[in-house]
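The complex is shown incomplete by one protein chain, all other protein chains being positioned as in the whole.
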Amino acid sequence: MRTRKIGHYGVGIDIGSTCAKTVMIDPDGKAVWRDLRPTGWSSVETARAISSDLSKGFGEEVEKHYVATGYGRVSVPFADKCITEISCHAKGAVLLFGEKNLNVIDIGGQDTKLIVVTEGVVSEFLMNDKCSAGTGRFLEVMANTLSMTPAQLCTLAGTGKETQISSLCTVFAESEVINLIGRGTAREDIAWAVVDSIVRKVRTQAGKLRLGKGPLCLTGGLCDFPYVREKLQAAFGREVLTSPDARFAGAFGAAQYALELTR
Amino acid sequence: MADYVKMWENLGMDLESHDLLCQVLPTAVGDVFMTQENRPKAMDFWDLVISEVHGIRPAELIEEQKKGRKVFGTFCVFVPDEVIIAADGIVTGLCGGSQFWVPGGEEVLPKNTCPLIKASVGARLGRTCPFFRIADVYVGETTCDGKKKAYEILGQDVPMYIMDVPQMKRPKDLVKWKEEIADFAAKVEEITGNTLSVEKLKDAIRIVNEKRKAMKRVYDARKSEILPISGRDALLMTQISFFDDPERCAKMCNRLADELEQRIRDGVSVVPAGTRRILLTGTPLAVPNWKLHNIIETSGAVVVCEEMCTGTRYFENLVDGSAETLDELYMALSERYMKNNCACFTPNPGRIEDIIRLAKEYKADGVIDCSLKFCGLYDIEKRSVAEALKAEGIPVLSLETDYEDSDAGQLRTRIEAFVEMLNES
Partner (left out) sequence: MIRYYILFDNYEQGLALHDLLDAAGVNNRITPAPAAARGSLCCGMSLLVEPDQIERARAVIEEEKAVYHKIVPLENQLRSKRDVYC
């Protein structure tokens, strides 16, 4: 068994609408455990399973403090504190990107968030309204209609050519996609239109707040797709940063908050 | 209590549906009000009124109708109560604040109509609200498009009189509103059979001014760092004031204000020191709409003021009752009512000035600007409100909601995040 730092460890559990992300950081803030799994039908069961898996690797010898975030944050019975995903994504992005002034775009399963971080704290934020246009859910619905995974759709979109669908409403957009299929439009072109619709929606939302000076950082489930990042860069006319850990940003922030609870 | 059933039957109400409504009220009142610690004792009056909301006051109104008095149902803070009171009429508010009535409204209105309008129409057509049954005549007004067209539908079922509210605030608009008030006075005389006199109108102006002053005393107490009353309780007081007899309302508000002022002297606050203070602005919160206040006040913050029709717009500014002719008094009424800064006016800089002034007066840490879904007027105005507040360095959160419970989780996330932001800054 390798030697472990003595002291308090921070565990951040981000229960999103699609995936549950967990990060444990050691007293120095270094990630020592990461976990990603589907949220499933019960946030409480998922949280218990995460805790049990975590205890297998890290038993009683490390003192763990838990902060839960994400829409299922209230369903983590052992959490020391619940903090919203806005604050956690902001804190996580500051850690991951090493910048105190930045703008976070988080395209999540149910919500798309835009967060302006100034001197390390949230100064303004915006979330989408009830409609799921411009969220990961929209992408899932469209991928399903096209018999693909979201990852396949985002990759294929890079080879498509300009095609229009509505960016207003998931339900309307789905029938538009069905129309395009009926007209024999190529699958890559429809995929292009789907990604374009998400990016346009996010860009329009961003118009409602004043983005800060720092870089744009993409977190959440879509950060793994280079084509989405490329399209966002084009839409915003500035560089969009991402990181392999960006989909854990909320969990990182929560873990950091958990560590701070001990101070 | 069996008397109420007989009364509701006589009013032609749908008793079975109404019973479903009666079943949900106790849960909401319990969760929103009874979970609070250390409420002002004087709130027992409003606890009683809300517990017997379809009993005590409706029975009083029916007794007065038996004596020949007429009940006027209104939907807007622009309709001058003074004129009705001066002719010995009775005013009751009629705005629907419950999701229970929305499906009934959607049967005759487009779905993308604001929930307040859908609920108001649903309450009338579904025959599940005694106030909507009792009112002899409804007084509508031309504030927003949704209401204008909904009044046409209500007008097929109940006598309806419409006042034409100006949409701008030029000097000639004040004269126009004065003329509308004079026309309305003639209509009120016709309906009540009573003639207006200078003396009666001056007396009515005094009565309503006293009510405004009493409500303002309660709100003034909320400016204190030692917060003697929660936003939920203050909102309930305001909501009920639209239905109550104005003199009793003033008496009860003054009784509450006495207690609140004593609490401030004694250092009794309903929240821990440092709790973030929120000014809420936007569309009205008609009874029993308590969702937003409850979510804010169970997310680590407290509502200290409502810049809305169910708030400061209802009681701010008094009517100058010193004139000696009816025409001059109508002008004095017009001047007071036209100080209301509703988003139906263009341009509407007064509302933004009010929000900034109130945020400072009530020492708000942040502003939440919330509109009812499908209210284009307030939704569009959010941008200017947010810009102005940012320029003043006052944090603002813009929200949109309706009467459904289903968005409570999303609202909680946004509001908790806003409170976390206020706490970290």
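So that you can tell them apart, the chains are marked A and B in the order they are listed, and the count of residues begins at 1 in each.
We take it that a contact is a pair of C-beta atoms (placed from the backbone, for glycine too) under 8 Å apart; a residue touches a chain by one contact, two chains touch by 3 or more.
Since we're looking at a predicted model, the values are computed, not measured.
Asks: Report, in label order, the displayed chains that the undisplayed chain touches.
Replies: Touched by the chain not displayed, across the whole complex: B.
Asks: Decide which residue listed in B:Glu52, B:Glu179 or B:Glu392 touches the omitted chain of the complex.
Replies: B:Glu52
Asks: Based on the whole complex, identify which of B:Ile295, B:Ala332 or B:Ile356 touches the chain you can't see.
Replies: That would be B:Ile295, which touches the missing chain.
Asks: Residue-wise, where is chain B in contact with the chain that is not depicted?
Replies: 1-5, 19, 21-35, 39, 44, 47-48, 50-52, 54-56, 98-100, 288-291, 294-295, 298, 403, 405, 408-409, 412
To be clear about the criterion, only the chains that are shown with their structure count from here on.
Asks: Can you work out the whole-Å distance between the CA centroids of chain A and chain B?
Replies: 40
Asks: Contact residues on chain A for chain B in the complex?
Replies: Residues 71, 83-87, 111, 121-125, 127, 129-130, 208, 210.
Asks: Write out the stretch or stretches of chain B touching chain A in their complex.
Replies: 383, 390, 395, 400, 407, 409-410, 413-414, 416-417, 420-421, 424-425
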